[in-house]
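Dropping a structure here in structure tokens format, bear with me for questions.
Heads up, one of the protein chains got dropped from this complex, but the rest are sitting where they should.
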Amino acid sequence: MRLLSTRRRVYFLGTVLLLACLGSTSMADIPRPEIPKAKEMANPATKCVRPVEDMRKHHMQYLLHQRDETLRQGIRTERFQGESLKECIECHNAPDKYGKVARHDEPDHFCNACHRYVAVKIDCFDCHADKPANAVYRNPLADKKLSQQSGFDSEQLLNQLSLDGVAPKGDKQP
Amino acid sequence: MKKPRYLELEGRSFGYYLLLVILGCFIATGLAAFLYMEHEGHWVTRMDNQIVWGTPHVFAVFLIVAASGALNIASISSVFGKAIYKPLAPLSALLAIALLAGGLAVLVLDLGRPERVIIAMTYYNFKSIFAWNIILYNGFFAIVIVYLWMMMERRFNQYSKFAGLFAFLWRLILTTGTGSIFGFLVARSAYNAAIMAPMFIVLSFAYGLAIFNIVVVAAYSWSKRELGAALLMKLRRLLGLFIAAGLYFVAVYHLTNIYITQHHGVESFILLGSGDTNKIYMKVFWLGQILIGGIIPLLLIYAPALKGRTSMILASSLVILGGLSQMYVTIIGGQAFPLEIFPGKEVIESSFHDGVVNAYSPSLPEAMLGLGGVAIALFLVVFAIKVLRILPQSLADREIDPHYSEPQPAA
Partner (left out) sequence: MSDDQAINRDRRQFFGMTAAMASLAVAPGVFLSQVKSARAVATQAASDQNRWGMLIDTSKCASGCNDCVTACNKENGISGIHGTATDAQWIRKVTLRDKLTGYVQSLPLLCQHCENPPCVDVCPTGASMKRADGIVLVDKHICIGCRYCMMACPYKARSFIHEVLDEQKAVAPRGKGTVESCTMCVQRVDANRGEEDKTKHRDPACVEACNNNGHKAMWFGDLKDPNSEIVAELQKHGGQQLRPDLQLNTGVRYQGIN
């Protein structure tokens, strides 16, 4: 059984190729992410608790390894330097000059900055805290619960108000 | 008796496409309901920490149970050697696959984390009957697809009997597993009974056959193919037998509970509606499960005056309604009855709804998701009979009935 005539097949292939080209050009237009600086250098030799290159490549394995041992065996030790999500967040979601921090779905949250760029969705922050204990979100409107109660569209307002250049201008969530 | 000739449905009529569009609409609303529930969380449904399984599970478990029952016609022909059912075996297998797919779709889309369904297939706790069910469902798909293939591919026809036997044994284990989801629950008074497994098997015979009857009559009426009266009469009597057997198991289940003092509470809750302001489970049990799903269909089937298709279709439809009622009473009624955490005590104050009959009424998204699952199953069947040679060109008695004799012209 023939699904498409020859001419239609050519059109179909052409469309696919065109879409592929469009896709590749638009990818090149996206600027590389600006990764927010950590609170402090944990270790001057490695900068992070592990060498930065190692962390960029392997952080997910370290986190996965640690999560099972912590949850199932109760091992919570700083010998696992850099394997505890909580410690990562403590250092990497650093307060701005007003002492406030970003939410995990904002473009300049440490994790989100890269994960947006590489289009890898993570669900860590469905459950885990995305900010150091006692830290305050930079923009109260980023607090979804508050904005739901007040009826504001917090995302939209956040994009309109660029708070002292802290919130990136016009940078919309995809 | 000739070898049946299978032929695809032409499927070009307005009616055929209309049917697909209608089913497609139900699937779309089901998916919309899923997206809504998934985006907002389950608080937008009426399910809560008391009634943790709601209307989606009523539909899902019904479809899964009916799936194994729908395979019966194939089993009767291949395992028990009843030749008259043999031409219907491919449709029976197809319907089984489709119903299971519909039921599982609902079950998965109601999960709290549906995107993690892969975890359910990669992490197994073998003490969990649920984990076993995941293996049983996947296995059922594989086995019935192979069985269907053996029936449809002439070179493999000789193996179809063996595949049919294997599929039959698997479906018995599968429904044992489904019934045991409830049977193995020690905590709740309405469950925790070994009879759940065989009861689900017998109920599955009726539910599956009821759906099968409707599908066969609809397909043959709408495609204007011949459907013999002798075959219909056999399907009709078979359904009657299954309904009666189901009622027997339900009676034994309740009689056992009535005898055991510990279970008097839950029995008077379900059967008499005590403690239930609207007596909803009492009504659904007596009116839905027993009267509509059992007694009226039996009368329709065995009343000497009734022989036609209409009464059989009506009886089959009522059995389906009764089946949904039974699932509602079993699943939701079983949870609505409070847990006996403190035997001999009554709870006079609790922030967590302890000791009270838990309120529940289906919400729109839940019903839409459940109906979406039914639509998925039917859509698969309607689509498959157009592209695959599932349906015999004719089911006239002279073609399929080994005991058929030409009516003699009057001397």
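Read from first to last, the chains carry the letters A and B; within each, the first residue is number 1.
Going forward, contacts are C-beta pairs under 8 Å (C-beta built on N, C-alpha and C of every residue); 3 or more make two chains touch, one makes a residue touch a chain.
Nothing here was measured: the structure is a model prediction, and the numbers come from that model.
*Asks:* Among B:Ser92, B:Ser160, B:Gln289 or B:Gln335, single out the residue that touches the unshown chain.
*Replies:* B:Gln335
*Asks:* Among B:Glu8, B:Glu226 or B:Asp354, which residue is in touch with the absent chain?
*Replies:* Checking the options B:Glu8, B:Glu226 or B:Asp354, the one contacting the hidden chain is B:Asp354.
*Asks:* Pick out which of B:Ala32, B:Ala131 or B:Leu271 touches the chain that's been left out of the picture.
*Replies:* Checking the options B:Ala32, B:Ala131 or B:Leu271, the one contacting the hidden chain is B:Ala131.
*Asks:* Among B:Leu19, B:Val79, B:Val117 or B:Leu165, which one touches the chain that has been omitted from the display?
*Replies:* Of these options, the touching residue for the absent chain is B:Val117.
*Asks:* So that we can see where the missing chain sits, which residues of chain B does it touch?
*Replies:* 40-43, 48-50, 52-53, 111-114, 116-117, 119-120, 123-125, 127-131, 133-134, 181, 184-188, 335, 339-354
*Asks:* Quickly run down the residues of chain A that touch the omitted chain.
*Replies:* Touch with the absent chain occurs at residues 40-46, 49, 65, 67-69, 71-81, 83, 86, 89, 126-129, 132-133, 143-145.
Just so we're on the same page, only the chains that are shown with their structure count from here on.
*Asks:* Counting only Cα atoms for the centres, state how far chain A is from chain B in Å.
*Replies:* Chain centres of chain A and chain B, defined by C-alpha means, are spaced 45 Å apart.
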